[in-house]
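Every protein chain but one is kept in place in this view of the complex.
Chain lettering (A and B) follows the sequence in which the chains are written, and residue indices restart at 1 in each chain.
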Amino acid sequence: MTQMTPGFADRVLDAQASFRAILEAMSRPGRVQCIEARLSPPAPLCTAAAAALLALADADTPLWHDAGEAAADWLRFHCGAPITGIIKDARFVLACGAAPSLDAPDIGTDEDPQLGATLILQVAGLVAGEGWRLTGPGIQHEHRLRVLGAPADFVAAWARNQALFPRGVDVLLCAGDNIAALPRSVMMAEG
Amino acid sequence: MYVAVKGGEKAISAAHAWLDETRRGDTTLPELSVAQIEQQMALAVDRVMAEGSCHDRFLAALAIKQAKGDLIEAAFLLRAYRTTLPRFGASAPLETSSMRLRRRISATYKELPGGQVLGPTFDYTHRLLDFALAAEGRDAPATPEAPADTSDVPRVTEFLAREGLMQRESMAETEPGDLTREPLSFPAPRPVRLQNLARGDEGFLLALGYSTQRGYGNSHPFVGEIRVGHIGVEITPPELGFAIDIGDIGITECQMVNQFKGSRTEPAQFTRGYGLVFGHGERRAMSMALVDRGLRARELGEDADAPAQQEEFVLYHSDNIEATGFVEHLKLPHYVDFQSELENLRTIRRAAEAELREAAE
Partner (left out) sequence: MTEAGYNFAYLDEATKRMIRRAILKAVAIPGHQIPFGAREMPLPYGWGTGGIQVTASILGPQDVLKVIDQGADDTTNAVSIRRFFTRVAGIATTDATGEASIIQTRHRIPEKPLTENQILVYQVPQPEPLFKLEPHRAETRRIHALADYGLMHVRLYEDIARLGHIAKAYDYPVMVNERYLMSPSPIPAFDNPKMHQMAALQLFGAGREKRIYAVPPYTPVRSLDFEDHPFRPIRAPHACAICGSRTSYLDELITNDAGGRAFICSDTDYCQERQEAPKAAAE
């Protein structure tokens, strides 16, 4: 059995700093933020995805994932999040491999759209200032974001998610210690 | 030129110092100890534990002392403390037929197994001020005590249920909700309603319960039973896998028997209004039982137009910590909004005056 790596070095302040980076990402869609907490989560988990889950997930938020046993043990131990195999039951959906369809998780209801899940997608890289053209709340004119290793046909899938508004899912894109967000309110066009 | 007044910080410190001084009162008199409050203001302690939603006699007594006897303020202190405590788990349901009774009465049967036990009650006292109490140092003589009966005392409603005359309660399959962690949403399930009422303001529950007796809500209640006493609380720690007793709490339980005319699917039978509160609180438990029954109107297919039957109205306004905060927040400065209203009113009046002048010309 391999030694389990630690979670946040400072569980209070690292969680706070990680949350603020995520909040900033969510408030200004397409801008890339950096997670400063030092983490060495088991593969394939990247720092940003691990920090997001440590900061936000717990016993009250079922988690669906495709990250394998080592990552699951780590997340179970450090977050206490119940792992579910049913994607519709999950509040957080972590995809390290092929991303699930955006309408696979819970998308909430018109009265309770906040029940729409948060998808954490691990991608190869995030580059601001080029790529997709993003508009909507949080964006003064236009933000541009290139996502290396984005799921195929993502722009069309996003348009379908966006059309469900206020229902839908919100996406955190994670690469290394970088994070960017796509709240369901944002509109996306090919760059 | 006008110079703005400052000094909020100093004023607050001075006000708090003055508050401390007035709490102590005349220093030539002995200071009240928390233990004295706990022992001699026991019913106030019980009320504060119930509304403060935390069973701890010492902390409740301390809160009463700190609040200068303002029980809502004391309940607030206890709630604010309670909210910082870690949550270890949920206890097993209490089996009240096995509680150690100090008092147990039924209004529906003259005699019944377990008997009628009057216990320490104000009932049948003549409400004459006892000036002998003003002379201190006179301890009440010990009351003779019968040997404790440790056998279970079955609940009155159970006799009726065995006969099929009392509607059985359905056991919830899921863990009951907890409104200290999840906000209310409607329709609220009965366990959440009961939790809300158990910590609700006694005066509010009393008035609502009273209203159901006066025709606002069609209820015909009988006190099936009131029982007061102590009971052990058990939890099952996941690492042990079996239940352990973590201590005793004092409780009051009230089961009201209400008529139900029956429906197409259900024969006529009695239905229950239920009250369970911390400590010795008969008025609170009875009022809770009346309101619980009122809130069941819709599920029982009855009209639900009386105040005590309106779930949102009752549950959103029962909490005296929320209510007192919001009523008292009107003391905070509102001059920014008031100024906007002033300008608004002046504009409306100017327009009206101009119109009148025009009409006159």
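Couple of notes before you dig in:
To be clear about the criterion, a residue touches a chain if its C-beta (ideal position, glycine included) is under 8 Å from a C-beta of that chain, and two chains touch if they have at least 3 such contacts.
Source: prediction; values computed, not measured.
For the options B:Met171, B:Leu240, B:Leu332 or B:Ala359, the residue in contact with the chain missing from this view is B:Leu332.
Among A:Leu13, A:Cys34, A:Leu148 or A:Ala189, the one in contact with the hidden chain is A:Leu13.
Where chain B meets the missing chain, the touching residues are 1-4, 6-9, 11-12, 76, 79-80, 82-84, 86, 180-187, 312, 316, 321-322, 324-329, 332-337, 339-344, 347-348, 351. Touch with the hidden chain on the side of chain A covers residues 11-13, 15-17, 19-20, 22-23, 26-28, 55-58, 60-61, 91, 109-111, 113-114, 116, 118, 136-140, 165-166, 170, 183-185.
Everything that follows uses one rule, which is that only the chains that are shown with their structure count from here on.
Centres computed as Cα averages put chain A at a distance of 43 Å from chain B.
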